[in-house]
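Entry: subunit A
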Amino acid sequence: MAETLLWVIPLVPTVTALLMFTTRDRRILSAIDVGGSTILAVLALVLAREVRVGGPRALGIFRIDDLGLVFLLLLVVLTLAVSIYTVGWLKQALAVGNMKAESVRSYFALVHAFVATMVVTVLADNLGVLWIAMEGTTITSAMLVGYHGHQHGLEAAWKYIIVTTIGISFGLFGTVLVYAAAAAVPGGVAAMSWSAIMKVAPGLDPSIVRIGFIFVMVGYGTKAGLAPMHLWLPDAHSQAPTPVSALLSGVLIKCALLGIIRFQTIAAAACGPAFTSMVLVVFGLTSVVVATPFILAQRDVKRLLGYHSVEHVGIVVLGLGFGGPVGTYGALLHVVNHGVTKALAFFGAGTAIARYGTRDMRVIRGLFAVAPIGATFLMLAALSLAGVPPFSIFVSELLVLRAGIGHGHWLAIGIFLTMVAVIFAGILHHVGAMAFGRPTAAATREPEAWSPLLAMLLLAAIMILLGITIPASVDGLLRRATGVIVG
Partner candidate 1 sequence: MSTETVYTIVDDLGALLLFTMILILAAGQIYRAIYAVAAQSFLIAVAGAVLAMATGNTDLWVIAGITLAVKAISLPWVLHWVVRKMNVRREVEPVIPVALTLAFAVMVVVMAFHLSGSLGPVRQAITGNALPVGIALTLLGVLVMATRKTAMHQMVGLFASENGIFFTAMAVTKGMPLIIEIGVILDVILAVLVMAIMVLRVRSTVDADIAGLDRLRG
Partner candidate 2 sequence: MSGERSFALVLLEMTLLVLFGPLVTGTIQKLKARLQSRQGAGFLQPYRDLAKLFRKSTVQADTASGLFRAIPVLVLAATVTAGALVPVVRAGTPAVPIGDALMLLGLLALARFLTAVGALDAGGAFGGMGASREMTIAPLVEPVLMMVVFSTALVAGTTELGALAAHRGTSWIFAWHAADFLGVTAMLVLLPAETGRIPVDNPDTHLELTMLHEGMLLEHSGPGLGCMLLASHTRQIVTLGFVSALFFPIAVNDAGADGSLVGAGAGGFVLGLAAFAVKILVLAIYLALVESSYAKLRLFRVPQYLAIGFVCALTALALRIL
């Protein structure tokens, strides 16, 4: 059963993408969209149950373990939320001419192709397949980033495809090196599968793996938006259509993180955890520090959220770098929290942008008076992103912090805390100004559409739930996933 699911799950979004070409009717397209995402989510939940009962499963190039499951579940939940959000968003976008009616179906098809490639990255056991799928996400999402077709969109798309493709070729180089090390071990494996390499990992030549890991860090780090390779991220996030921004920020950069984690486990076994920890902490801190000034000085709300993703990816990597069960658990929890919260924030921002017709935060004022429910959700997301208790991000940041203290990374913690405090103030300032104050004349006042609100409600519920209490099933999953990494 579970083995069958391993190849059925990547097929679902692929088939959904192909189905899009059977019709031109917007309503039917939206129905296929939501339907496909729902089936995907249900199948993923079934797979989760199977894995919980029967342990990791493998089928050819695919393999699912608890670690992959964390990312798969995040992926399907956010895809579903995005599908629901798109129903209302699309109607509005068509009305104001942001989207053309004849390009709607290719848009949907691309979104599902994008989801399919991301599903493959999560399920891939073969490191080569992981790379191929990762490059596939670049190709499909580059088309989506430039979808509006205007000059800025194409510029962002070009920067995105060039920077990530070049970055990811470093990832391929790292993969080749790790594979070379594995193939050279006496009795080593001639396959590139992660599980097979993990078995011989302690015997790999540390010097090759070390170079390989740094290449992978740079490569998949580019895709994950780690500074200083993050250059594509704010542009792509701000220029992409809002649902795509949510997928990019919520899921895609997390998939790249999964790639990093896979190599981290190999490298930690081959060269000792001190080396991987050092590399991860350096990259994590750089990201947090680099993102801070851009967040403070930002005027474009979607760019703000983009830079904010850079900061949070930095926190996740920092957690992985501090290591140990606590740090790793915190990092994985942060992956989930940030994914959900950031998607929610993009939805809220998207609603505001639709109302005011601009992304400039100096124009967006008094959102509470214009769209009270949407503004509430945006406010909640912003509070959570800033790290206010009792929201979920506060919990995971605290765990990362505790891991750092436990391992005595005092300097790193000092810098980290300072930056987080500064960003806290910056975010609250920006969003507070947007939510309150007198509405500008530019705003349109209509009743709020139900579907975006439903999507936001779904995500907000998850966010608040994870903040107040982590359900036993989620906790168990995260613990087992931590076990996969820490060993």
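Note that a contact is a pair of C-beta atoms (placed from the backbone, for glycine too) under 8 Å apart; a residue touches a chain by one contact, two chains touch by 3 or more; residues count from 1.
Behind the choice of candidates: all candidates are chains of the complex that A comes from, given by their letters.
Quick caveat: nothing in here was measured; it's all calculated off a predicted structure.
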Touching candidate for subunit A, same complex, options 1 or 2: 1
Touching residues on subunit A, where the partner in the complex is candidate 1: 126, 128-129, 131-132, 135-136, 138-139, 142-143, 146, 149, 151-152, 154-159, 161-162, 165-166, 169-170, 172-173, 176-177, 179-181, 183-184, 190-192, 205, 207-208, 211, 234-235, 238-239, 294, 297-298, 303
